[in-house]
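Complex shown without one protein chain; remaining protein chains in place.
Naming follows writing order (A and B), and every chain is counted from residue 1.
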Amino acid sequence: MKVEHGIKGQQKTKIKLEELTFYYGKYKAIDNVSMEFLECKVTAIIGPSGCGKSTLIKSINRISEITNDVQVEGKVLLDNKNVYDRDVDLVDLRRRVGMVFQRPNPFPKSIYDNVAFGPRLYGVNNKKRLDEIVEYSLVKSALWNEVKDRLNQSAIGFSGGQQQRLCIARALAVDPEVLLMDEPCAALDPTATARIEELIEDLKKYYTIAIVTHNMQQAARISDYTGFLLNGQLIEYNITTEMFTNPDKKVTEDYITGRFG
Amino acid sequence: MTVGKRKIFNSFFQGLCRSMAFLAMAVLIVILVKVVTNGVGVINLSFLFKAPREGMTEGGIFPAIFGTVCITMLMIVLAIPVGVSAAIYLTEYAGKNFLGRIIRASINNLAGVPSIVFGLFGVGFFVLFIGRGMDKILGIPLLFGQPAMLWAASTLALLVLPVIIVSTEEALNSVSVSLREAAFALGATKWQVVRNVVLPQARSGILTGAILSISRGAGETAPILFTGCAYFLPRLPVFTIPYVHIPVINPLDQFMELSYHIFIMATQSTNVAATRPIQYGTTLVLIALTFLLNLSAIIFRIYFRKRPR
Partner (left out) sequence: MKYDLQSSNFRAANMPNSTSPESGLKRFGDKRISDLLVESRQANVNRQRVQEFIIEKLLFAGGMAAILFIALIFIFLFKEGAKALFLIKPIEFIGTHILDFDNNRVFACMWQPVGESGKYSIVPLLIGSFLVALPATVISTILGGGCGIYLAEIASAKVREIVKPAIELLAGIPTVVIGFLCLTLLATYVQNAFHTTFRLNAFVGAIGVSLVIIPVIASITDDALRAVPNELREASYGLGATRWETIWKVVVPAGISGVTASIILGMGRALGETMIVVMATGNAALVTGNIFSSVRTMTATIAAELGAVPQGGPQYCALFLVGAILFFITFVLNLVAEMIINRMRKKLRL
């Protein structure tokens, strides 16, 4: 099977997957996927559960290999540098590629310490600098006005939506270039979801965003490009409006019209 | 079998199991009641804070209490660094690889070694091999190569090592994977994740393990029988630093200890029958000590498991 896709434009390619195949032990989670993520665009990955969407974006910051026994074939190029090369500094890679997870997972620390966690890891301990970074990140994640008087309160007491925005702020505090979002709204109510979507709309001015979502309407609303993944294979990759109005493949159409998945 | 018979069977056997559980609780209560009623009579300040007199037929048990506290503290100081680092290595670094499996198997086996075998090992390894070896190397007359608090504490530390490792591992594993992932995704190194995310979360669990180990160590007798316990010592295992006159615990001295005191008073003292009240009093002190430690560990654990994450 050979599918020809093409996207023309002035955008720089930020991330390029080249024939990426990804194994958990012996299980093949990603099967020979090639695609690109363009700078300052939102790229959504859709597909039924277990199709490898999360694995796909987690392969970019190499976070899966912490808890699992993984094996990788092919390349993941970030600014034309393969992140699976031996000389890649994982710390630097993960600073450049931030991540937001499915369930809000703030540390059981204060709001301030959550956001300052990243910069502190890199040895930034200057109080004034940290204050500035914390404020900046919270402003960017549209949380500042809600929490500016409660920076020393524990993050655990906040609502799910606020926690998730805090996690976004935490990721922004190390000033990444790419933001990976693994179903960031899966655990949130519609109002909180809408706020996160608004935020993504704003963030994409500065960051390359890859978002995994289960929700087709969400993909249609917020993304510029959409990839449809099924059983670890990239079935179709296209401009979102194109994909949702005029899909190339029957199976894509079936999925987005809700016939399975 | 008829329905009636099945119903009778059903309630009979369930009742049987229930009565067994309550029998076990009753035994616990009987033990406590017997020790308290027989021992409370001799407990007073001079019993707790005076040394034994008249060939240990009168006086208090202060040296034994002091020795128990000293040796358990020394034990925990020796055991915690090794135990906690082993547990961190197992959960965070080794994973399920071959070496990890071997280490785990060793810990399980260490947990099953009879306490008297630890005693034998303590004599053979710590006192004779290490202690005598140090004397020989330093070219000094007998100093390290004899039973002493340091060797007894080392033997006990070995005995409680599996307790500490297993409880620490449990505490580390209860820290959710998503927090670790969040820290790694920010660019944290392995040790940064352990130190800044995992350990703060696991602290109370590790503390619970430490308390349980202290109580276990305070109650053990067999490992210290030959590695440092004394029948009677006219002095505390303390020496005073010259010039500044600060008394410090002397880990190279022998010591008295509560559980050993009970054993020796009950089986080998000059007048076993006449010192029964002292024996019960000592038992009460020991049981109160271990009981408080265990109870606090249990309450601690319930609290820490119920805490929302």
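Worth pointing out:
Here is the rule we use: a contact is a pair of C-beta atoms (placed from the backbone, for glycine too) under 8 Å apart; a residue touches a chain by one contact, two chains touch by 3 or more.
Source: prediction; values computed, not measured.
Note on the chain not shown: across the whole complex it touches A, B. Taking the complete complex into account, B:Asn109 is the one of B:Asn109, B:Ser174, B:Thr240 or B:Thr270 that touches the chain left out. In the complete complex, the residue from A:Gly47, A:Pro106, A:Pro119 or A:Pro184 that touches the missing chain is A:Pro119.
Residues touching the missing chain, restricted to subunit A, are 1-11, 13, 32-36, 39-41, 91-92, 95-96, 118-119, 122-124, 129, 132-133, 136, 140, 173-177, 205-208, 224, 233-234, 237-239, 241-242 (touch as defined at the top).
Hidden from this view is one chain, which touches subunit B at 6-7, 9-14, 16-25, 27-28, 31, 34-35, 81-90, 92-94, 99-100, 102-103, 105-121, 123-125, 128-129, 158, 161-162, 165, 189-191, 212, 215-216, 218-222, 225-226, 259-260, 262-263, 266-267, 276, 279, 283, 286-287, 290-291, 293-295, 298, 302.
The criterion applied here is as follows: only the chains that are shown with their structure count from here on.
One inter-chain figure worth recording: subunit A and subunit B are separated by 49 Å, centre to centre, where each centre is the mean of the chain's CA atoms. Interface residues of subunit B facing subunit A in the complex, by the touch rule stated above, are 176-189, 192, 196-197, 201, 308-309. Against subunit B, the residues of subunit A that register as touching in their complex are 61, 63, 66-67, 90-95, 98-99, 101, 103, 105-108, 117-118, 121-122, 156, 167, 170-171, 174.
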